[in-house]
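Structure, as structure tokens:
Note that one protein chain is taken out, while the other chains of the complex remain in position.
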Amino acid sequence: MTESTATSTVEPILEVTGLVKHFPLTQGILFKKHVGAVRAVDGVDFTLAPGETLGIVGESGCGKSTVAKMLVNLERPTAGSIKYKGEDITKLSGRALKAVRRNIQMVFQDPYTSLNPRMTVGDIIGEPYDIHPEVAPKGDRRRRVQELLDVVGLNPEYVNRYPHQFSGGQRQRIGIARGLALRPEIIVADEPVSALDVSVQAQVINLLERLQGEFGLSYVFIAHDLSIVRHISDRVGVMYLGRIVEIGRDAEIYDHPTHPYTQALLSAVPVPDPEAREHRERIILVGDVPSPTNIPSGCRFRTRCWKAREKCEREVPALAVPAEFRHGAGPAAHASACHFAEEKQVVPPEESLDDQAEGAV
Amino acid sequence: MPEPQPEEPHVSGGQRSAEDGAIASTGLDGTMDLATTEGETLEKGLGNADAGGPADKARSLWSDAWRDLRRNPVFIISALVILFLVVISLWPSLIASGNPLTCDLAKAQQGSQPGHPFGFDGQGCDVYTRTVYGARISISVGVCATLGVALLGSLLGGLAGFFGGISDSFLSRITDVFFAIPVVLGGLVLLSVVTSNSVWPVIGFMVLLGWPQISRIARGSVITAKQNDYVQAARALGASNSRMLLRHITPNAVAPVIVVATIALGTYIALEATLSYLGVGLKPPSVSWGIDISAASPYIRNAPHALLWPSGALAITVLAFIMLGDAVRDALDPKLR
Partner (left out) sequence: MLLEVRDLRVEFRTRDGIAQAVNGVEYAVDAGQTLAVLGESGSGKSVTAQAIMGILDMPPGRITGGEILFKGRDLLKLKEDERRKIRGAEMAMIFQDALSALNPVLTVGDQLGEMFVVHRGMSGKDARAKAVELMDRVRIPAAKERVRDYPHQFSGGMRQRIMIAMALALEPSLIIADEPTTALDVTVQAQVMDLLAELRRELDMGLILITHDLGVVADVADRIAVMYAGRIVESAPVHDIYKAPAHPYTRGLLDSIPRLDQKGQELYAIKGLPPNLMKIPPGCAFHPRCPMARDVCRTDVPPLYEVTPSDGTRVSACHFWRECLDDRVDGHVNG
């Protein structure tokens, strides 16, 4: 990990402020009455630097996929702004929106539903050029499509095949090729490998990393698998019930988490090392995630938190560097939305890699 | 149970490649060993040419479907039958020299005899001539009503499913209302005020009562197709609504509509018969299979042939359309190739 990736001096390519998405709950057959709202995303802020990978982790229902959809304009935010190079894209429509869309593309989770089964691979990867004809002249498209197939490691002669003739990993490569077609600057990847077999996941992750270097891409990488997120991300944000509760460099989050939810999440991840199971401390959370229609007051994690006190019920903790770490420059000094943040090491550091992690901060 | 099907879909390259060879022989040399075994499932590797289909001109779903149909015997047979039916309903005199309205009561219920292979019905009319001439009304009622129902129903249902919201709720309630109208009773009431003896009021009535059935199916399959990620992907690329509807949703939502519409075609022909029988559809001197079937049914013991031939023609027609619909649906599904 290099220091240059996330320094504040670099103008962020993407700046998300106060992002909110509420889905209204309605009742009634013809005339709908609002009876509440699913607060899927409830105030999310982050920035993305050029060439950086921001990982967003969280459990199902935490709102991470909704964030992804808003970034690529598949959902309109209820409030907040998404600034791409300083321009708020949530206010755009028509031609201006279409132009921005060229630069922010998405890779979907399920390679079986994200490709139209009735289109050939050539048509799927070439579709971006049909929608944005200014990018490639008509005669050039087929060559470009074949080039893209080659870039993602598929035989360029496969253009006339249909998606069902490919395996899951190959289909995901096709999805990635489609995402690359317009030469975007940002790729939002929503669980891009979770539907794949273990031995194929590594191939796709390596491909994504290679493409990042080759095309200078910035990634927003959304996943529930903390190990994969660590592997690919420069910075990581942890989401819980529609909010980011902790965000920082990967070593800060994984080796020096200060938010109790992050700590619990990390400690729960099974580590492929049977030696570790005897001396690992596991934080087992009680209960389930509350419903996003009925979010607890104050700190939204307090209902499952072993540290919760009265203050947590009253005051919403802000996502900022906690006061006790504010003056140190150590790895614990990163934003964490907890009134009682404290450092706790839950992932046993490997001797050989410990130095490397320390050196990065 | 997910395991037994091999999870990795396999490149069924044999058939395709062999066909490619006929069209464009370029590029086959490198993959000859793989392309020779017809219909064989191929192992494919990543990227590098171990299972390459030759690169010929770009294909689309429709051209592939058409190639597929041309080689499908079910399609060929049903298309020929339908073509034949269309031709004789346009020019019945091509194969029947008599006049369907020339009847001789003296010959009533007589069986087959030279020049009258199908025998005579209860009125002494030639069954062969009447069966041939009856095709026109039955086919035009069946085809026009089905087309009208399918177009109106899938347009309204598809748009409601795609756009959702108030228009969808409104449409759903309207279809509920139409579903509550009993067809025969509705026919008796609505068609009894019509005095003209032409097929159009009958077709209009069928479209009026039939479209909600298709619209409900179209709405459902559009909603299912809409939820697929590939529609989201197209939207994220900036695709327009019409593009999403035409390129992504329609091809994936059309199959159930085709199936139901082709089955409905038979019921419309039968419904025309029912309405005629009740005296509110077409009336003699019109000639239709429906009229003949209902006229012949009282004499089924004495003259079964008078019932058999028009019913047989009806059955073959309905079967041909169902087979055609089935073949088209399969051709539009690349997974079955």
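By letter and in written order, the chains are A and B; residue numbering begins at 1 in each of them.
To be clear about the criterion, a residue touches a chain if its C-beta (ideal position, glycine included) is under 8 Å from a C-beta of that chain, and two chains touch if they have at least 3 such contacts.
All values reported here derive from a predicted model rather than from experimental measurement.
*Asks:* Looking at the full complex, which residue from A:L74, A:V135 or A:I205 touches the chain that isn't shown here?
*Replies:* Residue touching the chain left out of view: A:I205.
*Asks:* Out of A:D45, A:E59, A:D130 or A:E343, which is the one that touches the chain we can't see?
*Replies:* From the options A:D45, A:E59, A:D130 or A:E343, the contact with the absent chain belongs to A:E59.
*Asks:* Out of A:K98, A:R144, A:R183 or A:H224, point to the residue that touches the absent chain in the complete complex.
*Replies:* That would be A:H224, which touches the missing chain.
*Asks:* Which parts of chain A face the unshown chain closely enough to count as touching?
*Replies:* Spelled out for chain A, the touching residues are 1, 59-60, 167, 169-170, 197-203, 205-206, 209, 224, 226-228, 230-232, 250-251, 254, 264-277, 282, 284-285, 287-289, 347-350, 353, 356-357.
Everything that follows uses one rule, which is that only the chains that are shown with their structure count from here on.
*Asks:* Between chain A and chain B, tell me the centre distance in angstrom, where each centre is the average of that chain's C-alpha atoms.
*Replies:* So the centre of chain A lies 47 Å away from the centre of chain B.
*Asks:* Going by the contact rule set out above, which residues of chain A touch chain B in the complex?
*Replies:* Listed in rising order, the residues of chain A that touch chain B are 29-30, 69, 72-74, 97-98, 101-102, 105-106, 108-110, 113-120, 122-124, 127-128, 130-132, 142, 146, 150, 153-162, 164-170, 175, 178, 182, 203.
*Asks:* How about chain B: which of its residues touch chain A in the complex?
*Replies:* For this pair, the touching residues of chain B are 7-13, 27, 44, 46-49, 51-56, 58-61, 64, 166, 169-170, 173, 228-230, 232-239, 243, 247-248, 251-252, 332-335, 337.
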